[in-house]
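Note that this complex is displayed minus one protein chain, with the remaining chains in position.
To keep things simple, chains are lettered A and B as they appear, and every chain counts its residues starting from 1.
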Amino acid sequence: MIVNYIGSFIVIILGFYMVLVKKNLLKIVVGLSLIDSGTNLLLISFGYRPASTAPIFDNAAQELSHQPFVDPVPQALTLTSIVIGACVTALALSLVIKVYEHYGSINADNVRRLNG
Amino acid sequence: MKQNKKEKKEKKAKNIIIKCGCDFLLPITLVLGMYIILHGHLSPGGGFQGGVVVSAAVVLVFLAYGNDGIRKTFAPDKMKVTENIGSLMYTFFGLLGILMGANFCRNAIFNIGNPGDLYSSGTIFWMNFSVGLKVMMGIGFMLIVMLRVLDVKNE
Partner (left out) sequence: MKRFFTIFFLAIITVIAFYVSGIISVSPSPYNGVAKYMVDYTIQKTHALNSVTAIVFDFRGYDTLGESFVLCTAVTGVAVILRKAVKGGRKDETK
C-alpha cells in the first residue's frame, strides 16, 4: 500500500523540520515525538501481505487450516519502539522543566551560556 | 463580595461534574487494565498495553481531587519497591529455563494446560504479569513526581 509509506515519510520529514527550524523548546520536543511516530508506522507497513488477517488464532483446532497471516515480527519490534519513544519524551520534558527554573525562559536563543 | 461568592459556586459546580465522572470511571479503568494484562496470550494486548491503561488511574484522581487526593490515595515509596520486585520476577522466570532445560528465557513449563485456557502457556503468563506490574508502578510513580511539580511552583 503506497499511502502508508508516503504518509510515514511525510510525518518523519515534518518532525525533522520542527527540530531544525523552531526556537521554542517545547516545539522541539513535539518534533522528536513526531519522528518516533512516523518510524513506528513505517515499521509496521513493511509486513503487509495482500488478503491476509491479524496473526491471532481463534482456537487450537485452527493450527493447520488458517487464513494467511500478515508478518508478526515487525509488530513485535514496534512494541519495543513505542515504549522507548515514550521514555525519551518523558526525560526531555523533565529537562525542559529544569531549564525553565534555571534560566527563566524557554527560547533556545537565550539559553546559550552556562549560568551561575 | 458578590462576585467572590459567584466564582466559588461556579468552581464547585465544575468540580462536582469531574468528581462524579472520576468516581464512575475509576473501577472500570482498573478492571479493564487487569483484564488486558492477564489475557495477553489469548487476545490482543499483553503486559505493556495493560500496564499503561491501569496507570491512567493516577491522572483521573489528580483531575478530580488534586494533589491532596494523590497524597491520600497512593504511596510512592512502595510503588518504587514494587517496580523493582516486578523486574526481578522477570529475571527469575528467565532463569527458570536454565534450571530446568537448555537456555535462558526458554519456555520449559508449557505443558500445563490446553491451548485456549487462561493459565495455559507456561512462562508467557508469568512474564506478562511481571512486565505489567513493572509498567504499572513505574509509569504511575513517574506521573506522581511530575504532577507534584505543579504544586511546588504555585505556592
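To be clear about the criterion, a residue touches a chain if its C-beta (ideal position, glycine included) is under 8 Å from a C-beta of that chain, and two chains touch if they have at least 3 such contacts.
Computed from a prediction, not measured in an experiment: that's the story for all the values here.
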(message) Quick check: which displayed chains does the absent chain contact?
(response) A, B
(message) Which parts of chain A face the unshown chain closely enough to count as touching?
(response) 1-2, 5-6, 9-10, 13, 16-17, 20-21, 46-49, 55-60, 63, 69, 71-73, 75-76, 79-80, 83-84, 87-88, 90-91, 94-95, 97-98
(message) Please output the residues of chain B touching the missing chain, sorted low to high.
(response) 40-44, 46, 76, 80, 83, 87, 90-91, 94, 104-105, 107, 110-116, 120-124, 127-128, 131, 134-135, 138-139, 141-142, 145-146, 148-149, 152
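Simple rule for what comes next: only the chains that are shown with their structure count from here on.
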(message) Rounded to a whole Å, what is the gap between the Cα centroids of chain A and chain B?
(response) 22
(request) Please give the residue numbers of chain A that touch chain B in the complex, ascending. (result) 54, 56, 59-60, 79, 82-83, 90, 93-94, 97
(request) Please name which positions on chain B make contact with chain A in the complex. (result) 43-44, 46, 48, 114-116, 142, 146, 149
